[in-house]
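Just one protein chain is left out here, and the rest sit where they should.
Chain nomenclature is as follows: A and B, assigned in order of appearance, with residue numbering initiated at 1 for each chain independently.
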Amino acid sequence: MGLAVAACLAAPLWAAEDIHMPVNLDKLAERATETVDVTLDASMLQLASKFLSSQDADEAKAKNIVSRLRGVFVRSFEFDKDGQYAMSDVEALRAQLKSPQWTRIVGVRSVKGENSEVYLQRNGDQIEGLFVIAAEPRELTIVHIDGSIKPEELAELEGHMGIPHIGKNKTKGGGKSDDKAQKEEE
Amino acid sequence: MNEFQEQSDRRFTDQSLEEQLALALARVEPSPDFAAGVLARVAGMGARREPWWKRVAGAVFAPGSLRWAPAFAAIVLVAAGTVYHEHQRVVEGLRAKQQLLEALRITNAKLQETGMRVAQVETRSKE
Partner (left out) sequence: MEGTQALQNMAIGQAAAVEEAVLPTFAEAVARHQSMVFSIGWHFLRNRALAEELAQDVFVELHRHWHSIRSADHLVFWLRKVSSNRAIDFVRKRRSRPECSLESTNEPSTLEKLNDTLLKSYLERMVASLPDKQRMVVVLRYQEGLEPEEISRLLDMNVSTVKTNLARALELLRVKTAGKLQPSGSDRGQGNI
């Protein structure tokens, strides 16, 4: 009982919508060669925003994006060999995204074991959240952005502030969705 | 290649060069403890140049001003706490900013990769 309570307490609350990060995923950092762990709630976002300069065009854009967010949460793990995490742990996360508020707009699986999913949380016509699960044999990345976010605004930051261009190919949105999950690159 | 084409290509190349220069010369961050180092250096210089305690002591021990000593002491304590708090806030804010930019970068990268995979799937299905 004590262990169960401890496990519940250990699972961090990511957002008001109660998406819990499975405890096993947090332990992956011990096996990962590289870990990115970002948890910025509303107050930390506000603080970070104060250090984004309004006089710099790119930082001003980032500031505009952040002004509509309630939280930014990223966990990214890189491993030096396959099989360092269990898909059942990712499934535990997916199960939470089956609630009516979340819509999966993109799901891509490849034979190489590279799986990507993008979920949007809607409130009527408004986008209230973005969730990305990118699972590869040696890399697992989970992103949750809580708040009103437009993916095309993220793409506008590409190439600035040390955010490198990812590629120059044009991309199109997911075929079955009426929402864009990615922006066409110029 | 005719002259018009040459000029057109040159304008295009210049535009590409300027775009690449803007990317190559994008701002970069100094080391994470840079701001703390500046504040520490400035604080050290301030003490050497204008010893605040001398001014406080001069005011406290000036004839007839001893009754202000507790007030001065309180102000010094509050001032020191304010400076320290400000410093901590700056350090925390910079860290949050770096984390935010990293998070935005990763998010965009994953969205772009997903988009490219979708495009590849669509291309293959059309073939």
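Please note the rule applied: a residue touches a chain if its C-beta (ideal position, glycine included) is under 8 Å from a C-beta of that chain, and two chains touch if they have at least 3 such contacts.
Just so it is clear, the structure is predicted and the values come from calculations on it, not from any experiment.
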**Fill in**
Against the hidden chain, chain A presents residues 50-51, 53, 55-57, 164-165, 168-170
**Prompt:** Which chain B residues touch the hidden chain?
**Reply:** 1, 9-10, 12-14, 16-18, 20-31, 34-35, 37-39, 41-42, 45-46, 52, 55-56, 58-59, 68, 72, 75-76, 78-80, 82-83, 86-87, 90, 93-94
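Throughout what follows, only the chains that are shown with their structure count from here on.
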**Fill in**
The answer for chain A against chain B in the complex is residues 36, 38, 40, 44-45, 47-48, 50-52, 56, 62, 65-66, 72-74, 76, 106, 108, 110, 114, 116-118, 130, 132, 134, 141, 143, 145, 151, 154-155, 157-167, 169-175, 181-182, 185
**Asked** Where on chain B does chain A make contact in their complex?
**Response** 23, 26-29, 89, 92-94, 96-97, 99-119, 121-122
